[in-house]
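Below you'll find the structure, written out as structure tokens, and then a few comments.
As you look at this complex, bear in mind that one protein chain is not there, while each of the others sits in place.
Note that the chains are named A and B in the order they appear, and that numbering of residues resets to 1 at the start of each chain.
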Amino acid sequence: MSKMKEKAVSSKMNGGYVPGSSGHVYQKRRDPHHVRSAVLTIAACILLAALMAFYQKNASDHSYAISIIERSAVYAVAAAAMNLVTGFTGLFSLGAAGFMAIGAYTTAVLTIPLSARASVYYMNGIAPWLENLQVPVLVAMILGGLISAGFAALIGIPVLRLKSDYLAIATLGFAEIIRTVLAAPMMDQITNGSYGLNNIPGFTNIFQPLILAAVCIAIMMLLLHSSYGRAFKAVRDDEVAAEAMGINLFRTKELSFVISSFFMGISGGMLALFMRSIDTKTFQITMTYNILLIVVLGGIGSITGSIIGALLINGGQEWLRFLDEPLTVGGVSIPLFRPGFRMVIYSIVLMVVVLFWRRGIMGDREFSWNHLFSVFRRKKKASQGGAQ
Amino acid sequence: MAEPRENVLHVENVTMQFGGVVAVNNLSLDVDKGEIVALIGPNGAGKTTAFNVITGVYQPTNGRVQFQGDTIIENHPRGKMRKNYLGENAELYSNSIVRTPDRITKLGIARTFQNIRLFKAMTVFENVLIATHMRSEANVFSATFGLNRREEMANRELAMELIEMVGLKDEADVLATSLPYGKQRRLEIARALATKPSLLLLDEPAAGMNPQETDDLADFICRIKAAFHLSIFVIEHHMDLIMSISDRIYVLNFGKLIAQGTPEEIQNNQIVIDAYLGTGKTN
Partner (left out) sequence: MSLATFVQQLLTGVSLGGAYALIAIGYTMVYGILRLINFAHGDLFMMSGYFMIFAIASMPWFIAIPVAFAGTILLGMGIEKAAYRPLRKAPRMSVMISAIGVSYLLENLATYLFTAIPMAYPEIPGLKKILTFGPVTTSLVTILTPILTVVLTILLLQLINHTKIGMAMRAVSKDTEASRLMGIRVDSTISFTFFIGSLLAAVGALLYFTDRMTVYPYSGALPGLKCFVAAVLGGIGSIPGAVIGGFIIGISETFIVAFGYSTFSDAFTFVLLIIILLVRPTGLFGEAASDKV
């Protein structure tokens, strides 16, 4: 910065400078390609909708694809919620499975058709107050999210004061406690204990989970772009500096944790609708690890990364199914391929990402068309350079 | 000065003891409105610890801090510390008033850090914008759904203005940590100003700057003082800078105040010269 320029600014200051009165209007720096980006986004959405409509129309032929997409939508919400708290607020929370369990059970308990309840609860009977209590699916899911958020608020009070690794183990512990309570004999008449719940109404078409996921993720992205989102990131980057900026650490962490848990609850509800039958074994620590895998693969600190991660992991689960089946090449059966091999490959992928590719697919940036174009351009240039 | 002085910061008998180490020993000092006051002393004298007490990072073992006439921090040795207390004046205080740093900032005390603490993953603009969050009235819903657009725009404007003022307009969109050292220091000051403080604490603002940059900085500090009606309390090792800008100077050595006065008085004070050069007796 040149001295002259500074002098020029300073002369202006001396004439009774009052902050905020300079008449300078803040202008959002415009993206030069914003029209192109908007058009491409809309086009992609239309294309996607058309593809989904096609799948929906021929649902019986594409049940595989539909199930992958629906599952991905569920996991994308959960991963984005985990990212909100882990990637954006810097809190390494491993409570995902517990909060999802709350959401899933709330949704399931409140939506199982009244006519089916006697058969679902035939072992333990049903609590009298629950017998005729049924609410619309959407209401049940939101309720699940709220209960989950309420629990998070309570848990957060002691836990969020802890340092990173203690926080991880404490949230993990809470998730396990939640699961134990759900499975406890005293809850039999509500959660049906170890028998689990079934006959949960499912999604009627592929658009329901997709729209639900899109809305949830859009809200999270808006939140992250607001001043609260910036406060989250400030806490993540430097707690001491954030406090010096007037940001209340506990309140900010609590907010992030509660909102994240709300969406985990919603995604749990979606999972219940997707699977149509749940039990407490679904929500073991492995569930949290699976979501963590998605977050790490997609990029810690990137919501779009979480979506891509969810698609890859859930898609991979189907595409890699051949790994679990015996393979015979030219009459020789290859002993490597048998049940469990797929999960080994998965864990190796996680390790490789963590060790050699710590940024994951998206790092901490969000997807943008401009970036995509610039990557292509660089590739093209590189290949041209190579040809010469 | 003819007109009556208006006190901004009043530190009274503050002692900060870590285990058996007394980092700050019975420190008392004042900063009046519109003043630039400096706190100097050799490395390890307890200057930054004093800042950390004033900004609520540490709770003092004993003593009181008043800001604009209100007691914002007060403590006295309790429990195990009572027995092990090595300082003085423990009987003067009976309250325990604790404030976290964010509340101190909200009251109007902003600070910079000795080892620059910018938000690494954020741009210059975002770094400054963060500081406006504290005064934002929007709740999480209205902020998420953009119902506070007017406020958000005003905040963005303020942030941009401050960035312009510290001469970082062209770098507004680059990552804060990619700036050269001197500019990072300025950015930290801009960020502190965005909290709209009435007292600004600068912790070694000239550290790592060359003489030219230091000159600019002196100018700059005086300028922001006038523009924002600030009182400034500064820790610095650069004697030229201190002597040229400060109204009064406090000298700290081994946690204790050893001298205070105008720059001229301090320059000619034998105790201070000894503390800095070492007489062989104190060490």
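General observations
Simple rule for what comes next: a contact is a pair of C-beta atoms (placed from the backbone, for glycine too) under 8 Å apart; a residue touches a chain by one contact, two chains touch by 3 or more.
Just so we're clear, the structure is a prediction, and the values are computed from it rather than from any experiment.
The missing chain, though absent from the display, is touched by one residue of A:32, A:128, A:185 or A:331; that residue is A:185.
Touch with the chain that is not drawn comes from one residue among A:64, A:122, A:166 or A:319, which is A:166. Considering A:59, A:114, A:215 or A:344, the position touching the chain not shown turns out to be A:344 (whole complex).
Annotation for subunit A: contacts to the undisplayed chain at residues 86, 90, 92, 158-159, 162, 164-166, 168-170, 172-174, 176-177, 180-181, 183-185, 240, 285-286, 289, 292-293, 296, 300, 338-341, 343-344, 346-348, 350-351, 354-355, 358.
Please note the rule applied: only the chains that are shown with their structure count from here on.
Contact residues of subunit A toward subunit B in the complex are 1, 3, 5-6, 9-10, 13-14, 17, 19-20, 22, 24-26, 28-29, 219, 222-223, 226-228, 230-231, 233-234, 236-238, 240-249, 255, 259, 301, 364.
Put simply, subunit B touches subunit A in their complex at residues 55, 57, 100-103, 105-106, 110-111, 113, 117-122, 126, 129-136, 138, 140, 143-146, 152-162, 164-165, 167-168, 173, 183, 191-192, 195-196, 216, 219-220, 223, 226-228.
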